[in-house]
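The structure is given below, and queries will be raised subsequently.
One protein chain is absent from this view; the other protein chains keep their places.
Up next, chain A:
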Amino acid sequence: MKRFIGFIKKEFYHIFRDKRSLFILFGMPIAQILLFGFAITNEINNVDIAVLDHSKDATTKEIITKIADSKYFSIKQVIISEAEIKSIFEKGRVKAVLNFEKEFSSKLIKNKQATVQIITDATDPNTANTISNYVNAILQQYQKQLNKDASFVYQIVPETRMVYNSELKSVYMFVPGVMTIILMLVSAMMTSISISREKELGTMEILLVSPLKPFQVIIGKVFPYIFLSIINAVIIVLLSIFIFNMPVQGSLFLLALESILFIISALALGILISTIAATQQSAMMISLMGLMLPVILLSGFIFPISSMPLPLQLISNIIPAKWFIIIIKGIMLKGVGIEYLWKETFILFGMTLLFIAISIKKYKIRLE
């Protein structure tokens, strides 16, 4: 036991002596969470659009002013012919063009109907769709104003209530996601590389013939990183509470325990990677190339899992990050306790055990 503690001490010294790495380890997650928390949003604001007004009457002018006044759009260009649309799209100057038909106002009065085209650059389908919806909402608002005298009968007016995030802040979505990718990748990368480094430099063999048992060597190597990742997690949670006003509706203690569980599962994954990889470079490439995009895309961080095709929904189940994101959102935003999260917790726990079991098996093979 004394030897083991000595070994852990040595590993701690190793890490804390390397000031540059420490700076990177703590500085980067802080910079990232600040940057993303403030900058990234999937709302749509200030989208540049162009207007093609064949009518130029009071009504179209009023509508255009309404659109320009909304926070969603800024009118960047007024064009005079259909031919111009193609070229401004090709230059990428605007995302949408509003095309009002001739005699808009008089048609609206006489025929009770006038037409406007919302032409969007749908190479980005999400933005195109959202723009189209927002313009429609503004038009509908305007119509209501026009028809305020007409009586509407048999109308159901639904009351919509947005729960857990009534202001629809996108930071509630991004902070848990960024927290997850940071903890996941930092923990997995750190361990995978530190063990494969020993292998590459040949020092692993020496450690393995020392009186320490192989699992003690591994735990000794991983232990400092558990400690570092916990500090990282604490920093991230504090930043999200104090800077981004993320609520913690549920128990902070449970959040801490779940974070530790997730960190350990990521570290275990790191160990598993290091058993496969022979060099630091391949360990890095596996953890970076193999983990980064799947974690970003399949965890529900940005894209809703329920919209994915079924095979991908199934694959998403083996991404530990998916379960952790559900857990963080549950604790922080919904305020639920373990009674609602036991399934997710159990799955993370099972994955961790599995990673560890496979790693131990692989190391034994190497020693024979």
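To be clear about the criterion, a contact is a pair of C-beta atoms (placed from the backbone, for glycine too) under 8 Å apart; a residue touches a chain by one contact, two chains touch by 3 or more; residues count from 1.
Throughout what follows, contacts and distances are computed from a predicted model.
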Margin query: Can you work out the missing subunit's protein name as recorded in UniProt? Choose among "Cellobiose transport system substrate-binding protein", "AzlD domain-containing protein", "Biotin-independent malonate decarboxylase subunit gamma" or "ABC transporter permease".
Written below: "ABC transporter permease"
Checklist line | Which residue of A:129, A:203, A:245 or A:317 touches the chain not shown here | finding: A:129
Margin query: From the list A:207, A:237 or A:298, pick the residue that touches the absent chain.
Written below: A:298
Checklist line | Touching the absent chain when the full complex is considered, from A:118, A:241 or A:256 | finding: A:118
Item checked: Touching residues on chain A - with respect to the absent chain -> 18, 20-21, 24-25, 28, 31-32, 35-36, 38-48, 63, 89-92, 95, 108-109, 112-129, 132-133, 135-136, 139, 142-143, 146-147, 150, 152-170, 172-173, 181, 185, 189-190, 193-194, 197, 277-282, 284-286, 288-290, 292-294, 296-298, 302-304, 306-309, 312, 315-316, 326, 329-330, 333-334, 336, 340
